[in-house]
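A single protein chain has been omitted from the complex, and every remaining protein chain is retained in its original position.
A, B and C are the chain letters, set down in written order, and residue numbers restart from 1 in every chain.
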Amino acid sequence: QAGQAYFDRIIAEDSRIEPSDWMPEAYRKTLVRQISQHAHSEIIGMQPEANFITRAPSLKRKAILMAKVQDEAGHGLYLYSAAETLGTPREELFDQLLTGRAKYSSIFNYPALTWADMGAIGWLVDGAAIVNQVPLCRASYGPYGRAMVRICKEESFHQRQGFEILLELANGTPAQKQMAQDAINRFYAPALMMFGPNDDASPNSQQSMRWNIKRFSNDELRQRFVGMIQEQVKVLGLTLPDDKIRFNEETGQWEHGELDWNEFYEVLKGRGPCNAQRMERRREAHENGAWVREAASAYAAKQAQKAQVA
Amino acid sequence: QAGQAYFDRIIAEDSRIEPSDWMPEAYRKTLVRQISQHAHSEIIGMQPEANFITRAPSLKRKAILMAKVQDEAGHGLYLYSAAETLGTPREELFDQLLTGRAKYSSIFNYPALTWADMGAIGWLVDGAAIVNQVPLCRASYGPYGRAMVRICKEESFHQRQGFEILLELANGTPAQKQMAQDAINRFYAPALMMFGPNDDASPNSQQSMRWNIKRFSNDELRQRFVGMIQEQVKVLGLTLPDDKIRFNEETGQWEHGELDWNEFYEVLKGRGPCNAQRMERRREAHENGAWVREAASAYAAKQAQKAQVA
Amino acid sequence: SQDVAEYALRLGDDALILAQRLGWWISRAPEIEEDIALGNIALDLLGHARSFLTYAGSAWGKTEDDLAYWRSEPEFRSSFLVEQPNGDFAKTIARQLVFSLYQYELYSRLVNSADETLAAIAAKALKEVDYHRDHAIQWTLRLGDGTEESHRRMKSGLDSVWPYVDELFADDELIDRLAGVAVRPSELRAPFDALLAQVLDEATLQVPEVQPAMTGNRGSQHSEHLGYILAEMQVIAREHPGATW
Partner (left out) sequence: SQDVAEYALRLGDDALILAQRLGWWISRAPEIEEDIALGNIALDLLGHARSFLTYAGSAWGKTEDDLAYWRSEPEFRSSFLVEQPNGDFAKTIARQLVFSLYQYELYSRLVNSADETLAAIAAKALKEVDYHRDHAIQWTLRLGDGTEESHRRMKSGLDSVWPYVDELFADDELIDRLAGVAVRPSELRAPFDALLAQVLDEATLQVPEVQPAMTGNRGSQHSEHLGYILAEMQVIAREHPGATW
């Protein structure tokens, strides 16, 4: 088949598949799932930070936080658009989210409890996202890769802002420093788990790597991230809640303490502290907005008709 | 006519008219209007104080305030019941309130801005209410008079609590004392205006007095009140925002500075700081509760039917 | 002892935060009778809270107000359930149903506590909680078996609070150490489940099939709502440090 041959050649050349190109159904499905999950994560991920917009302790931080949460909405939009190029409309993807058929990153099912969490989320969660996403800028599907380029640029900005929040706290009053350490303690393990299960428990990764969607295994990315934050936490004068971290000279890799994968799967199944709350909020926003969206379409239809008549 | 003769005799004897007795239409209408306005005032009057239930600065004060606002709801209920004995159902009275056809005491269109307002409202507003209401305990219409007895007892309790709040503040920190004085400054004139316009501007009073509903004129009651608070404010070590107050030895009456009747009429016409807010809140509560009331009737109907079948 | 005080804090904080939530309804209820009823329940709970906090504070030389107004979020011991927003009347009733059934089972055993103060507070409170329970049950029946809309709302209210039920019944080391003094939460689950199932059945409702949430287990972790609750509750007191009221 010509399509398959072209597809295989493009993948072999590490070049890009575009929306109008033929592609295997499995490739398309994998991408829709991955891109929409990513989009949903951006949208749900707005909530923990939105929780501090009205309470940000300085106007400068309030402005930065507002802009950040707004950026996440923008990322959601790019990604839904990228997914739409694969033939699934935003409405349908939304529906999958609201009915619980689609997932989003588990990290957002943890509560944001203090101002320091704004720092920890920026530094650790956006940090992990970047390590995950930078290789995705080279993903074989064109629109996805290009969306990623734009997103990564903003994410790295967000990560730096998160780090700055923590740095300010770490050099602040004892209560502020304590708050920062506490936030790191709570977000460290969930952030590490953002890379997904260990490689031996992640069978789909292999196919994604063959398709040049994924470039590195979950564990490889996790180790890279651990190495990175391990250095950065020293600048903060704080610690990671893991005394097992070390660089293994033999393997040339970073090692970290064991993660509680049981908790990971619990949260994934919907039993995290905030799963229900996040979904309820999203559903409420969607339902409360229904009459607004209907009004907008009705108005647009009226205008179109007027334009036609005129 | 026998009814009229009986009615006239009862009034002449200063005795009591009961629901089943004949009474002139104008008497009935006057009473329904007065009692329902009073009921509405209790219900709307819950709002300024409810505004501080979640913020009361000590648990003891929170409990007292909750109980007080709850008492007001209870007063509303007694009074609606008294009005219902005259043939107008609560639903209809509610409707008059929600559509703006019925009035309530203007004082509740002023905002409660600080904790000290809880004191000023108790001391001045409930205080004025008591001076108004004690004579109403002898109102010629039985159910109204009896409701008033019960209400006055609780109001005088509320007034004392209000005074205690102010006393505590007056003996507190400079900021607390300042807060107390400020609250008195804001509520003094509106409280005086609670007695209604000056006698020469209040033509209906005469008829009410002939019917033994009202016992004293607006100005008489207002003077009595001024004399009372004038003494009490000394105990607080605070002042009334009126340097004209004096006891006129010649007339044997208390005098006070001129009141801004223009403001009074503005508020009465709906232009007070909180008229719109109070009505909006009441309407919202009523509308949001519609499905609950419907459910309760539907359930009651089902139960009644089951009982019949059984 | 520290342990007893810590236990009293849990009991007191649940009552305090729920009273705070319910207090919002006063002047906003579906009918005046409910302004009074919910106000009554809030007032009762506030009473329990004051007793428990006063007792807890006695171990640390603190007053009820020290504890209510001057602790920060992680120092509170309230459960996720009582921190949940009021939502509509159905959600409030769903929360009341769960909490009052739980609290009734709890207090009816706490009256036998080896700690006389806890037993006395529970004994005094029990009759009140019996009324709260009755109020919640009656409304659950009315809403569940009322109109289509009320049924839908009541179901959705139950779903909404359900993730936070398990936490109420979780044992921990504090409970182990307080054998004879504290009531074992896990022992309350069976009677709670039995009565709840009966009520929901009569109300033509079902026990929700909703996942439990990993909650704070009365530790330092709370729902995201508590911060807002405390900001409002404590604001005036904290503006005037050292003042009395």
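Here, a residue touches a chain if its C-beta (ideal position, glycine included) is under 8 Å from a C-beta of that chain, and two chains touch if they have at least 3 such contacts.
Remember, predicted model here, so these are calculated numbers, not experimental data.
Asker: Using the contact definition given at the top, list the shown chains touched by the missing chain.
Answerer: A, B, C
Asker: Decide which residue listed in A:33, A:62 or A:103 touches the omitted chain of the complex.
Answerer: Only one listed residue reaches the unshown chain, and that is A:62.
Asker: Considering the whole complex, which of A:12, A:292 or A:310 touches the chain not shown?
Answerer: Residue touching the absent chain, from the options given: A:292.
Asker: Which residue, A:73, A:149, A:209 or A:304, contacts the hidden chain when the whole complex is considered?
Answerer: Residue touching the absent chain, from the options given: A:73.
Asker: Just the residue numbers, please: which parts of subunit B touch the chain that's not shown?
Answerer: Missing-chain contacts on subunit B: residues 48, 51, 55, 111-114, 263, 266-267, 269-277, 280.
Asker: Hey, which subunit C residues sit against the chain that's not shown?
Answerer: The list for subunit C reads 72, 227-228, 231-232, 235, 238-239.
Asker: Pick out the residues on subunit A that sit against the missing chain.
Answerer: On the subunit A side, contact with the omitted chain comes from 43, 46-47, 50, 53-63, 66-67, 69-70, 73-74, 76-77, 80, 115, 165, 168-169, 172-173, 175-176, 281, 284-285, 288-296, 298-300, 302.
Keep in mind that, in the parts below, only the chains that are shown with their structure count from here on.
Asker: Chains touching subunit A and subunit C alike, please list them.
Answerer: Under the touch definition, subunit A and subunit C have no mutual neighbours whatsoever.
Asker: How many angstrom lie between the centres of subunit B and subunit C, each centre taken as the mean Cα position?
Answerer: 34
Asker: Return the distance between the CA-based centres of subunit A and subunit B, expressed in whole Å.
Answerer: So the centre of subunit A lies 58 Å away from the centre of subunit B.
Asker: Residues of subunit B that touch two or more other chains: which are they?
Answerer: none
Asker: What positions in subunit C touch 2 or more of the other chains?
Answerer: none
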